[in-house]
Structure formats: C-alpha cells, structure tokens
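Only one protein chain is missing; all other protein chains are in place.
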Amino acid sequence: MVMIETKAERMVINMGPHHPSMHGVLRLIVTLDGENVVDCEPVLGYLHRSMEKIAENRTIIQYLPYVTRWDYLATMFTEAITVNAPEKLANVPVPRRASYIRMIMLELSRIASHLLWLGTFVADIGAQTPFFYVFREREMIYDLFEAATGMRMMHNYFRIGGVAADLPYGWVDKCEDFCHYFLPMVDEYERLVTNNPIFRRRVEGLGTIGREEAINWGLSGPMLRGSGIKWDLRKVDHYELYDELDWDVQWDTGGDCLARYFVRVREMRESTKMVLQCLKQMPGGSYENLEAQRMQAGPKSEWNSMDYQFISKKPSPTFKVPSGEHYVRVEAPKGELGVYLIGEDNVFPWRWKIRPPGFINLQVLPQLVRGMKIADIMAILGSVDIIMGEVDR
Amino acid sequence: MGGIDLQRSLVEVLTGAGLSSGAAKAIWMPLPMILIVLVVTVGALVCTWLERKISAAAQQRIGPEYAGPFGILIPVADVAKLVIKQGTPPAKSDPLLYTLGPAIVFISVFLCFLVVPFGQNLLISNIGTGIFFVIAISSIAPIGLLMAGYASNNKYSLLGGLRAAAQSISYEIPLALAALAIAMMSNSLSTIDIVSQQADYGLLSWNILRQPIGFVIFVIAALAECERLPFDLPEAEEELVAGYQTEYTGMRFALFYGGSYANLVLAGMLVSILYLGGWELPFPIDQVGDMLGIAPSTAWWQIITAMLGITAILLKTYFFVFTAILLRWSVPRVRIDQLLDLGWKFLLPIGLFNLLLTAALKLALPSWFGG
Partner (left out) sequence: MLKFLSKVGAYAKDAVQAAKYIGQGMGVTFDHMRRRPITVQYPYEKLIPSERFRGRIHFEFDKCISCEVCVRVCPINLPVVDYKFNSEYKKKELKSYSIDFGVCIFCGNCVEYCPTNALSMTEEYDLSTYDRHELNFDSVALGRLPTKVTEDPLVTPIRELAYLPKGAMEGHQVDHRQRRAGQRPEELMAESKEGTEA
C-alpha cells in the first residue's frame, strides 16, 4: 500500500512496569510513529527473586513451597517438575494411584491456567466480562484444590514419590460434577467470544509465526502448536501415565493469535475429558475410601503395600539428590517447563536451572509487534501468555 | 395544538400578581436553566449507577448494595468524593488548557440539552436549527479532549486526545447524514417538528420504521461519539491507561466523567426523538382522549399526557442507555484503523445512500415520507 510520506517525530513510550495490561511487571519500551509500532524492547527483571540460586541451598522439601511462585497460575506444574527432576535422577518409582492423582491435578491446573489466560486475553482486547465468567469456573477448580491440598494456589502437594495426601472423600464426585458443568460453560465462552466480528478482526492474521520460525525461536506449548506443529511433551516424553488415557494433541495451522486461542480453548475441553477418564480409571481401591479399606483390613494388612500406603510414608526431609545431571521437562500450559538438575550426592542440588516457557516465548514478541498498531501489542502479548513470575524467576 | 405551556402560565400568574410582564419573564428565565442542569446531572448520575448495576448483573455480581437501597446513593458518594479530592496537575502541564479542557467538554454537552424536548413545550428553546445545533455544539467537545490530552504533558494523554479528535471528526459526518435524512422527511430541523411529525399513528409512524438504515447508522455513530466501549479508543484502558483522562483527578475528572455520561443520555434522547417518536406513546394518546370524550384542553388531561410523555421519552432514552451498557460489557474494542475504516468506508457511503434513498422515496411516496 502506498503511504503518504509524513515526517513525524517518533515517540518513545514506556509501557510498564505499571501498566494496566502488562501482565505483571513487564516493561516495554515502544517506539511509535503515530499509532504504528516501529520498535519494541522488553525489559525484564522486575520480579527477579533468585529462584535458581535459592534452590542451591534448600532441600527439595524446603524448596517445594517456593516453586509455586514461578508460574503462579499453573502451580501444579511447577511442583510436578520440582519432584520429577530428583525422582528421575534417583530413580524413585511413583505408585499408580499417586500418578493418577497427579494427572488429575495437572490437568485441572492446566484448565485453570488457560481459563485465566482466556479472561486476560479477551480483556486485553477490551471485553471485560469474560474475565468474570472465567473466574467463576476457576474458583471452582481452586475450591477443589483447597479441599485436596489445603491451599488454593500455593498447594505444596507433590512429594518425591507421590503426593502429600490422598484425595478427601467426596472429592471425586465433586470433580466429576465440575467436569460435567464445565464443558457447557466453554461453549458459552465461545458463543460470547469466538465469532464476535470485532474479536475476529482484532486477532485474525495478527502476530503470525510460521512453522519453521516457531521451531527456530524455540517456542513451545500452544505457541508452537498454534503454528501447525503437533508437539506435546505428554505424548513425546510419556511421563506420568498419560499413555493410559485416550486423548489427542490439540493444534492449529493458522499461526496467528486466533489459532493460539483455538488451541487453548480446545485444550481446556481435552483436559476436562482427561480428568474424567482419570477419575474413572483411578486405581488403588475404589475412589478415595482407602481409609475405610484400611480400617476394615486391620493395621497390618496387604493395604500396607506400596500402592496403598505411600501417603503416610513421608519422603525424607533429608532426601539426597544423587550425583549426576539431567534435564527433565513437563508440558506446562504455557509450554515446555524444564529443569536442568546437577546433583552431587548432597541434600542440596548443585545446580537447578529452570527453563521457563514464558521466558523463551516472550523473546519473539518484538518481532511480532514491529509494524503493528499500538493496540495490537496487547493482543499479541496476551496471546503469548506470559507470567512474569516465571519469566523473571 | 395541545400541550401545556408552563412559561405562559407562570407569566400569567405573575402578571396577575401585579408584576410587569418583562419582570415576570426575567423571573421565568433562570428556572428552566437550573432545571435542565439538575435534570441532566441527575440523569448522568443515574447512568453511572445503571452502569454499575447492569455490569454487575451481566457478570453475576451484585454491584453497589449498601449505600442506600440498591446502592442508589453510590453516585452521590462518587460526586462527594470527587468534589473534595485534591486536583493534582502534572509538572510542566499547561495550567490554562489543563483546566479549560474538561470545562469545554462539559459545557458543550450541557448546551446540547437546550434543544432537547421532554414534551410539546417542555424544552428551553425551540430554535429552528434544532438538531443541527446539537451536532454543531457537540463537535466542540473533541477540542476540549484534544486540549486535555495536549496539556497533560503525558504521552498516553496525547495519544488519547488525538484519537478522540480523529474519532469524533470521522463519526460526526455519518451522524449528520443520518440526521439529515430525518430532517428531509420532517421538512424541519426543529426537534419539536420532528417529533410531532411522528405522532399520528403511534408506534407505526415512528421514524425507525421509515429509516431503519439511518437508525443503525445513527446508533453506531452516537456510540462512537459517546466513546462507549466498542469505540472507546480515546480512553482505552488496556492500551492508553486512561487516554486523555490519565492525569486528571478531582473536580476536573468529575467534569469528564459526568460529561461522558451526560453525553450518553443526550445520545439516548436524540435517538428517541429522531427515531422512536420522542415523547409520543406507542399509541396515539390524542385519539384515546377523543374516544373518552375529553377535550384536549382539559387541564388534568394535559397534565396526564405531559407526564406520560416525559415517562415515555425517559423510558426510551434509558432503553438506549441500557443497550449501550450491555453492549459495552459484551464486546471487545475495535482498533483505530478499523474504527476509521468503519466510519469512512462503511457508515459514510451507507449514510449517503440512505440520504439518496430517502430523497427518492420522498419524491415517489410523498404521503409516507413527508412530501
């Protein structure tokens, strides 16, 4: 398109760290030419808390309460990776029931994270109301979390070799209730948002990342799957017991903000189905009546075998991280959450390198917003889905 | 024609009490002004309360509840708080323009109410230019916004002010074109004539049926003029913090805030006057009077019709306000280029087409389209 040459001074505008839509404390130094974005430079570090260094002088048990502060919207995943890394290094087996409980918690956490993403993404574009709707459902997930773990966000629930406590009675029923209630609610969000012409025009074809480009930038999660790559660590790494469930990787070929929106909404539905399957297939006694079975069988029963008593068997607070190093990763809602762990047969890990998905995904932002309008910054940033807690750590 | 004439009655009473007619008119003069300021302020305050309550209901919340019944006193608390709040102009702002900006916005909105009628004679001045007076005066407001944006010495404010100017200018034209089609049909610019021309058959004679395209254009443009949500770019919170209002607090902010809601009420009134038959009821009230055998000049009948008329126009206005609020809480915001595209490439051609169509229909079917 031919533009009339105008000579205007460029305006350098400082968005953040305290800006209504800068998801936490991200700061963007944006160079504007009128309404057009010429350049954009993210400045990080306002929420840096030395998470990696702190890990070097904490035992795993001591460190577990910290990790929920990385990605405080998908807290279960940070805990999962924190116990998975030493577990894999020390070859600690996880009982099947514990693994199922973990999967339920992880998928619920994924739904909660995607829900909040949906709310903020749509709010970034200007529609405030879906934000309140997603909080309604998110509160329900957090009620379930609170009943099982004791806290709504900072659960401290995963332990090396299992989970901290079995599910309370009635939990499975309520979780099922929630899943059945939730699917129609997703339809409702979609009715409100998906086909809205203003929404469509704001996100369609915006912030497009090609297939090759996505790989070269090292993107992961919905950012990668939205660009037409069927890559999900749950299928790739076969961790926990995801292979026992019947599910598909959700992906889209658009590569734009709309594709990422679709991927996340579909993932919410898929996760709900996975939770339902988990609840049905959960081994280790029927549902959560372990206590009853133990009461019935007497104190020294077969229920004492590993599958049933892991709950009261607390992992040692002085669990030693064995010598060796490796990289462990899980598929967090934002992408690949990994830990590179070096142990030296000590209670403290020697090195605890975190690979947060938000940090890696954020680096593509300046390239995406260049040449766009100022309002598009928010839409693109929203679709990247960053949490400054894990970006800055 | 019927309808009560308060001015004449009051002047008659006063002259009857021994005053000269000049003095009686002088006593009359400030009364409607005070009245209109009060009515508009209350209308705007009710709007802020409605905004809170409706948004709360749409989001499954309760909204203000404890300040008075149903939180009806919340606007009062708002005003009290804003009045006693210290105004803090930013450093290196332009003090004159900084104060003048909100004043201009506020005054221009209030001036528009001069020609907005609540009933046959219930308006301040029935000037011949009527509807164009509103359009002319309301286009002063963006100057105030631009002033505020410029004087704040803040980049967000400046961008917001520029957006406000661009938006108002582009949407004035479709707004004026839609109003022009109505004026063409009514053979008058006066708001009174426009309403009385819709009076004959109740609901069936309202302009919305004869001007559906114009109605849509007018509503969209009016929303854009009010800077309501699908078009609230000048104060887009997610992008520009609060646009031109970023640096405003206290009474100056109250002027912006009150002005924007008064503007919404104004838009609602204009929609009801131009398209929804103003103070006319959905059935022709005069014919009901005839049927009941009441002379149109009976005093109590006049009072009843006037009351019904005021109720009708307020209901129509607040129906529009309700729709605007619900729309605000349902849709995302458009982008600046899409906004201008919609204004220039969609509404403007459609508006011109609508004008041509109206002219053609007026020639072809003069009895229906006000020959």
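The chains carry the letters A and B, assigned in the order they are written, with residues numbered from 1 in each.
In this section, contacts are C-beta pairs under 8 Å (C-beta built on N, C-alpha and C of every residue); 3 or more make two chains touch, one makes a residue touch a chain.
All figures in this text were calculated on a predicted structure; none of them were measured in a lab.
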item	value
Omitted chain - touching chains that are shown	A, B
Residue among B:V116, B:I131, B:L266 or B:V331 touching the omitted chain	B:V331
Residue of A:P197, A:G210 or A:P322 in touch with the missing chain, whole complex considered	A:P197
Residue among B:I36, B:A56 or B:I294 touching the omitted chain	B:A56
Listed residues A:K174, A:K235, A:R269 or A:R351, member touching the removed chain	A:K174
Residues of chain B (touch criterion as defined above) contacting the omitted chain	54, 56-62, 65, 326-327, 329-331, 346
Interface with the undisplayed chain - residues on chain A	58-59, 61-66, 129, 133, 136, 139-140, 143-144, 146-151, 154, 156, 164-165, 168-174, 177-178, 181, 188, 191-193, 195-198, 287-289, 291-293, 295-296, 314, 317-318
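We adopt the following convention: only the chains that are shown with their structure count from here on.
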item	value
Residue ranges of chain A in contact with chain B within the complex	11, 13, 19-21, 32, 35, 122-129, 132-133, 136, 192, 196, 198-199, 201-202, 373-378
Chain B residues touching chain A - in the complex, by the definition given at the top	55, 58-61, 155-156, 159, 229-230, 232-233, 236-239, 241, 329-338
